[in-house]
Structure formats: C-alpha cells, structure tokens
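Of the protein chains in this complex, one is absent; all others appear in place.
Coming up: chain A.
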Amino acid sequence: MSQSYDRGLVEDFGRWREFSAGMWAWVFHKFTGWVLVGYLFTHIAVLSTAISAAGQTQAIAAENDVYTTVITALESLLVVRILEVGLLAVAVFHILNGCRLLLVDLGIGLDSQDKSFYASLVLTGAIVVASVPTFLAGVFG
C-alpha cells in the first residue's frame, strides 16, 4: 500500500479566509462564550472584595472600604473602560447569535441563517457604538 500525505493544519483554521457566514458565526460564538466564562471569574473576584468590606459601616460611609476602593481604582483606568466596551460587545453578540442558534435549532428560517448572522453583527456594532459615551464617561476628566 502507498503511504499518503497529510496536509495538516493548512486545511483547518489556516483556511479562515475561505470561511462562510455560518462558520464565522460558530467561531465567534465559541470565542464570545469562553470570554464570558473568563469574565465570570474576574467578576466574582472583584465582587468578593465586598465580603471583607461587609460590616465596616464607618469605612463604607467614608467610601474607603475595600470594595469601593477596588471598584473606583479599576473604573479610573482607561483600559478597564475599554475592556468593558469589549465585554458588552462580546455579550451582546453572544446573546443575539444565541437567539439565532435557537431559531436554527427549531428549524426556523434556515435559509436566511447567513443574514441573521450579519444582522447580529450589525446590531452588536450599533449597540456597542451607542454605549461608548456611557462607558467612557468621566475617565478622561
């Protein structure tokens, strides 16, 4: 028997230029899903500073308890504000495309699955742009 030649990775994500809408939707959905999981951990870490802050009534009133200091320190950083915009983008896309996948699972509108993917992208873009003033408010002040 002849040996055969395995073309390896070239055939997989090396071909990303040739992906069609449904494939991109899948890649983005996996990516955003795992980013959200990652965020969940940092989210819990930051919020748990409230545990040690709990009960320090005086510190809370003076706004220098652990939780408030951590949150205000983070929110004063430009990177954090930009990351928040990114988080919103990721979450919005995941939710919109999640709804698209729900429709796909129910067998509704499978012929326009590419259009609903583009719609998710456009809507995500619009919502993210609209959110920028809110997220960046005061950070440059």
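We take it that contacts are C-beta pairs under 8 Å (C-beta built on N, C-alpha and C of every residue); 3 or more make two chains touch, one makes a residue touch a chain; residues count from 1.
We adopt the following convention: contacts and distances are computed from a predicted model.
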item: Hidden subunit of the complex - UniProt protein name among "Acetyl-CoA acetyltransferase", "Cytochrome ubiquinol oxidase subunit I", "Putative nucleic-acid-binding protein containing a Zn-ribbon" or "Succinate dehydrogenase subunit B"; value: "Succinate dehydrogenase subunit B"
item: Among A:Val80, A:Leu110, A:Leu123 or A:Ala137, the residue in touch with the chain that has been omitted; value: A:Leu110
item: Touching residues on chain A - with respect to the absent chain; value: 2-7, 11-12, 15, 17-18, 20-23, 25-26, 101, 104-107, 110-111, 113-114
